[in-house]
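One protein chain omitted, others in place.
Order as written gives the chain letters A, B and C; numbering starts at 1 within each chain.
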Amino acid sequence: MVDNVRTLEDAISAHVRDGDEVALEGFTHLIPFAAAHEIIRQGRRDLTLVRMTPDIIYDQMIGAGCAKKLIFSWGGNPGVGSLHRMRDAVQDAWPRPLQLEEHSHAGMATRWQAGASGLPFGTLRGYVGTSLPDHTDTIAAIECPFTGEKLTAVPALNPDVGIIHAQQADRDGNVMLWGITGVQKECVLASRRSIVTVEEIVDAFTPHVNAVILPAWVIDSVVVCPGGAHPSYAHDYSSRDNDFYAAWDPIARDRDTFNSWMQEHVMS
Amino acid sequence: MVDNVRTLEDAISAHVRDGDEVALEGFTHLIPFAAAHEIIRQGRRDLTLVRMTPDIIYDQMIGAGCAKKLIFSWGGNPGVGSLHRMRDAVQDAWPRPLQLEEHSHAGMATRWQAGASGLPFGTLRGYVGTSLPDHTDTIAAIECPFTGEKLTAVPALNPDVGIIHAQQADRDGNVMLWGITGVQKECVLASRRSIVTVEEIVDAFTPHVNAVILPAWVIDSVVVCPGGAHPSYAHDYSSRDNDFYAAWDPIARDRDTFNSWMQEHVMS
Amino acid sequence: MTQLLDPTLDHTSDEIMTVEASRALSNGTVCFVGIGLPSTAANLARRLHAPDCVLVYESGCIGAKPTVLPNSIGDGVLAEHADVLVSVPEMFSYWLQAGRIDVGFLGAAQIDRYANLNTTVIGDYDDPTVRLPGAGGAPEIAASCGEVIITLRHSKRTFVEHLDFITSVGHAEGGDHRQRLGLRGRGPTAVITDLGVLRPDPTTKELTLVSTHPGVDVDQVRDATGWDLRVADDVSVTATPTRSELDVLRALKSV
Partner (left out) sequence: MTQLLDPTLDHTSDEIMTVEASRALSNGTVCFVGIGLPSTAANLARRLHAPDCVLVYESGCIGAKPTVLPNSIGDGVLAEHADVLVSVPEMFSYWLQAGRIDVGFLGAAQIDRYANLNTTVIGDYDDPTVRLPGAGGAPEIAASCGEVIITLRHSKRTFVEHLDFITSVGHAEGGDHRQRLGLRGRGPTAVITDLGVLRPDPTTKELTLVSTHPGVDVDQVRDATGWDLRVADDVSVTATPTRSELDVLRALKSV
């Protein structure tokens, strides 16, 4: 087995430190829940959490007190409603205040691309006429040097740690994911350190539609973690647990039910 | 069969006009030679030809007098040497003068991305300290609004027509290519009109490593044209005809041998 | 939340809103679809009058053909039957921003008279009354799609004089302001609510009530609007959902 395969506990403890900027990505599909739970168990604090769609995964991390800041573009429970722990942190500073750095999806995707490309910023047609630039420092005007058109610039994302979940690693430590691949390639390539949890190790990859392959040498740790995306899913391995997403709403609505759920399902 | 499937003669005559900016792309692999030959046969003139690696395909079009301008980044016969018809046009204006707009590969790739993205320019770390900006207008300095770093901007490519060769189309007119996919997706998406020649029509696509699928509604014409990339190749259909690339050198070195070769193999 | 408008009618207010939204999609249209009503409406259209409608979900699924209504914009069923799957950065740059999408569907927590939308926050940004999910894909959907269709329930809480936050630009301050901002799509062309349909005035771009749903009168719509609502000279009545529209819709929702 290659050097970069280790346990989840080891990988998180080796790469995620208090105060780090950490991104756990996955767009609806392949959300690295198991890795988030390990970060919560290890009691990491003062994290700046980066993610386009905070989802239940960050609701849990925010409610558990890991985060001081959130960089994001859409903070809801997809198909269900609000993220109550995120809302409680923003509206009532519980369990601690949460700074927001708020973008649109297009802006975040551009920031990820710039980060993966080794550029300090990316350009898009976006934000013009909206209130976002009034509240978010990381949005600036930029002019096309050829046409004079006014466009928008956003700075690159380059977190300390990028964490994703994928379907497979091979015995050399290369990783393959497929189906909806989101911004996971960019997340790994833009981050200073990276962890990939996978459903399984295989002898050889077979072709899949829209497969993304990341070579072993851009990944710091690979962790075998079947089901590590639940209640999100891994295409061809599991289905999205829509019931859990619905059930999360009443759990997260109340601080006490949230705390006991976390105690029972994550901490122990 | 869907609306967009037609003959090569029809497709070229419908979409390629004198004076157009035309890109025939394909990075070593899947170079659309058959389409180029049809453009030559139809006697198109005053074209601005866009392509990262002009290759034999543009050597033929330039020698045949189709081009008034070339936008490119590397004009050689890969693995063999120079493009003698391109050289003759640049050094001795035969059969007519050829303007050059010269970039690097990174710059051209960035221009294609900007074109496909609906942006007027793209940004890269490139050209700094080289002589290229002294001779190429389409290179400009740009400053990061966040870090103050100086970078380079290049304008989008948005040709009138983009032409590529692919392995397969399905019966709905969607197109799939795989293997080395170069800048072909960008070429189709950045161009105002597009033509795709394909090896064959299939009932359904099967997954391939690195497959690019383009939906029918972004393609103006699909043309069935087996072997349409020769002497380049179509991965899983043919091999690169390295002997032809070597044989081209003496053919193209001399105006008369070039003319008779074209007469015999392309015009008739 | 959904209600019968009139006990003599065979449909709920949410159903006519969905059906009317689906009618806005013509066959062959490339449509950017969000979860909830837009996804239901688009899938309804695809099963009725627009079988070749191309459904695009921001998760990267182009030409999705879900066999059941998805619960999220990234359900496996969307990827499974899509013509093309792309990464999220590619979706926003090569497809949405490049202007390849004909119609975008948006909802909102608040809308103003020029069809600008708020999905970010109610109250003060730094000390909010209600923190909403935020922008997601909406600002650039609103900016770059050929046109935008908005669906939301009609009430004084949602149809407001002044937005607490502009998340997505509709017609900005009206007239040609949207164009002057450099936004490339035509912007909102219809707002479909549970009470009726509003369209921007061709010149001022102020939303104007053009039809009320069966059983709804104009005053009801005025009362549910937080500004002095412009009403067309000839307000029509929205066509009642047909038997087949309702049957297909209910079959879709029942799975």
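To be clear about the criterion, a residue touches a chain if its C-beta (ideal position, glycine included) is under 8 Å from a C-beta of that chain, and two chains touch if they have at least 3 such contacts.
Bear in mind that the values here come from a model prediction, so they are computed numbers and not experimental data.
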item	value
For the chain not depicted, the shown chains it touches	A, B
Touching residue (missing chain; options B:Q113, B:N158, B:N174 or B:S221)	B:Q113
Residue of B:A14, B:A140, B:V209 or B:A247 in touch with the missing chain, whole complex considered	B:V209
Identified contact with the non-displayed chain, of A:S117, A:T152 or A:T197	A:S117
Residue ranges of subunit B at the interface with the undisplayed chain	27-29, 52-53, 72-76, 78-79, 82-83, 86-87, 90-91, 102-106, 109-110, 112-113, 124-132, 134-135, 149-150, 179-183, 185-186, 209-210, 212, 233, 235, 239-240, 242, 245
Contacts of subunit A with the absent chain, listed as residue ranges	113, 116-119, 172, 174, 185-186, 189, 213-215, 217-218
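Heads up, the rule we're going with is that only the chains that are shown with their structure count from here on.
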item	value
Set of chains whose contacts include both subunit C and subunit A	B
Distance between chain centroids, defined by C-alpha means - subunit A, subunit C (Å)	28
Where subunit B and subunit C are represented by their mean Cα positions, the distance between them in whole Å	41
Residues within subunit C bordering two or more other chains	93, 97, 144, 184
Where subunit B touches two or more other chains at once, by residue number	118-119
